[in-house]
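One protein chain is absent from this view; the other protein chains keep their places.
Right, subunit A next:
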Amino acid sequence: MTGCHVCGLVQRVTPGQAATCPRCEARVHMRKPDSLSRSWALLLAAYVLYIPANLLPMMVTSTIFGVQQDTIMSGVVLFWTSGSWMLAVIVFTASILVPLLKLFAMTYLLLTVGRRSAAEPESRTRLYRIVELIGRWSMLDVFVVALVVALVQIRSLATITAGAGTTAFGAVVVLTLLASRCFDSRLIWDHARQENSHD
């Protein structure tokens, strides 16, 4: 017996057999298909892209004095040195801390589920909930770039264009969001349950 992941209807499902929910017509699985390998694939891709996302410029400012390239970190430093500490903290949290936290948290979850760990299922479920909750906030920097680029087009004075870093960064956000979608938190509890039934 399991609940349909779309409409929640509880129904009898034969493991490993495709079934269709009689209420919403979605395909019903006991667990999300290939949850671990799909999550791993997306997560590894996110790790790889995390490097150019931080090294390549997010914004390229061209003025009569020359060209300046800004990465995520240099943007944070600029806020910090110019006195906007609040914003430095917000941008640092959303663009650097949250993506890193998500990558590490997902790695930890995938490793423990892969090892069939039965330890602390509750706190791991809580960790997964946090990952789901904060994931979207790393899009913040992408929106800031989009707006700044559209606004600062002052002919002859300064133009700002989006750098290649934005594409990498946006891809990291999408990939980590997809990775946490593909992960099935019920797997955490499957092993916990087996452990308990052996006792």
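The definition used in the following text is that contacts are C-beta pairs under 8 Å (C-beta built on N, C-alpha and C of every residue); 3 or more make two chains touch, one makes a residue touch a chain; residues count from 1.
In the analysis below, contacts and distances are computed from a predicted model.
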Absent chain [UniProt protein name; select from "2-oxoacid:acceptor oxidoreductase subunit alpha", "Paraquat-inducible protein A", "Aspartate carbamoyltransferase" or "NADP-reducing hydrogenase subunit HndA"]: "Paraquat-inducible protein A"
Touch list for subunit A against the chain that is not drawn: 1-3, 5-10, 22-26, 79, 82, 84, 87, 90-91, 94, 121-122, 125, 128-129, 132, 136-137, 139-155, 157, 161-162, 166-167, 170-171, 174, 177, 181, 185-186, 188-190
